[in-house]
Structures are given as C-alpha cells and as structure tokens.
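Reviewing the structure listed below.
Missing here: one protein chain of the complex. Every other protein chain is in place.
For chain A:
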C-alpha cells in the first residue's frame, strides 16, 4: 500500500506538518474567539457591572438583526461573492412594513409580503449575476441603489408602527431569571443560524457553496449545479436581509427609509472577522456569530466607557477588519 498519511521510512514530522497545515484553516476563527475572550476580560476588569449576564445577552438583543443579515452574507461570501444590497433591503423592508401596517393591513399579510419582496430582489440580483455574468459587486450595488431609492420614494420620514403583533414581538421577553432575558428576535436569529449551519455542513447545496468558493470552474466540470446554487445564494441573502429588516422594525418599532445605512459593511465586517475567507471556500457560520459578537462587544465597551464618541466603534472595526484580512492573507499564502 502506498501509505501517504505516514510513509514508511519518513519521519512522522511530515504527517504532523500536514495536521498543522490542516488546522491552519481554523486559525482565523480561533483568533476571533481569543479576541472576544480578551475583550470581555478587559471589559470585566475595567467597568463595574460589565460581568452581568445581561450585558452579554443585550449584545444578542441589540444585534439580532445583524446576525440574520450576516448569516445570509456568509453564504454569499463563501461562494466568493459579495452582497452590497443588504442594508438597503433592510431599510426597504422596514419602510414597506411600516407603511402597510400604518394603512391598516394585517400583520399576517404584511410579514410574508415583505419577506417575499426581499427574496425576489435577491433572486433578481442572483439571476443578473449568473445569466449576464455581471460582477456581484456591480449587480448588488445596483440592487442597493434600487432598494434604497424605492424606500425613499415610499416615504422620506420615519413611520411609527403600532400594530399589535409587531409591538407584542417587540415587547415579548423570554426570561431566565430576574433581570435576565432575551427578545424573540434573538430566538429567531439563533434558529436562522442553526438552520444555516446545518445546511452548510450537511446538504448538497451547502457543500456546493463551498465548492464554488474553492473553484467555480472545477465545480462546473465536476457536474455541480453552479448557476442554480449561485442564484440561490443571493436569493437566500435577500430573504435574510428582509427577515433582518423585520427584526429591525421590531427593535425600532418604526420604519424609516434611511435605516441601516452602512449595515452591509457591518455584515461584511462580521463575516470577515469571523474568519470567512473573502475569496470564498473557507469559513463557518459559527465564525460569523463570533464576528457579530465582537462588533457588539466593541459597542458595549464604548458605551460603558461613556466618554468616547460612538464613532470610535467604526475606527476599531476598521482596524480589526484590516488586521483580519492581513491574517487571512498570511494563512492562505502558507497553505498554498
């Protein structure tokens, strides 16, 4: 037998080297995890009350919508693509939902409708990318202008939401003890993440997503449905953006066409900090969750600090993003 795992006569160092090489793909996720723990420790050491369980839970409560949007973005980036339209689709969703609810439409109609709008927008962008071979960057940039434009056309002002279902969802708390709770949005976001992680790891669709990110040409020659999968990924991202928009409107109890400006960048940052390679093919949804938590923790620390401008969040995110992209380069260069 030609035993490549441990060739006879060669030192085991070679095999060990390969194991190291293999684990290298986990380096970005582990780095994020370490960063998260260090940041949390710094927070606990410096600020009173930081160690409360609710501080951590609030990060989930305040970022549930981002988690959903970033989950969709993870699929897109894993194929090596990008979706710039997500923030605009969130804004469009909140605006359409608020407008229709204000006009007296029942929540049971509005909810499926706004989810459908986001999904169809995603489908459209995916179709343009696949059939006309347009760069995802360009196609979703167009989608971003389109969605934001429609939202502004509908209403330039913030529209309060007073619908019973919406307020119930916004106010419902799942309590684990006195003063320890999460919102329904967190539950929804976690369900989305779990389903997403399952799909990525255990379904043919999920594995095809990774294959396309590795090499779309090879995937095609291996007989995989590259076109269909690519369209599906943008459709999924559209759906996640719309669902994120719904959660956002729960959170804000209003709809506003200028909501979620720059959320696409937050989502991309969360995915990248979470260890998903921007070139596609490598990374985990779990990493994205960590990425969202890092972003949330930065905000929390700055809030606790109290004296810093909230724009510092952006600066720190920028620095982190830069550091992680460099880390990605270093890791991929060595594996190749």
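By our rule, a contact is a pair of C-beta atoms (placed from the backbone, for glycine too) under 8 Å apart; a residue touches a chain by one contact, two chains touch by 3 or more; residues count from 1.
Rule of thumb we're sticking to: contacts and distances are computed from a predicted model.
Of the candidates "Sugar ABC transporter ATP-binding protein", "Putative tricarboxylic transport membrane protein", "N-methylglutamate dehydrogenase subunit A" or "Electron transfer flavoprotein beta subunit", the chain left out of this view carries the UniProt protein name "Sugar ABC transporter ATP-binding protein". Shown as candidates are A:259, A:282, A:299 or A:313; the residue that touches the absent chain is A:282. Contact with the chain that does not appear here is found for just one residue of A:138, A:153 or A:222, A:222. Remark: the omitted chain is touched by one listed residue; of A:50, A:181, A:210 or A:304 this is A:210.
One chain is missing from the display, and on chain A it is touched by residues 1-5, 18, 21-22, 25, 202-204, 207-208, 210-211, 213-215, 217-219, 221-224, 281-282, 335-336.
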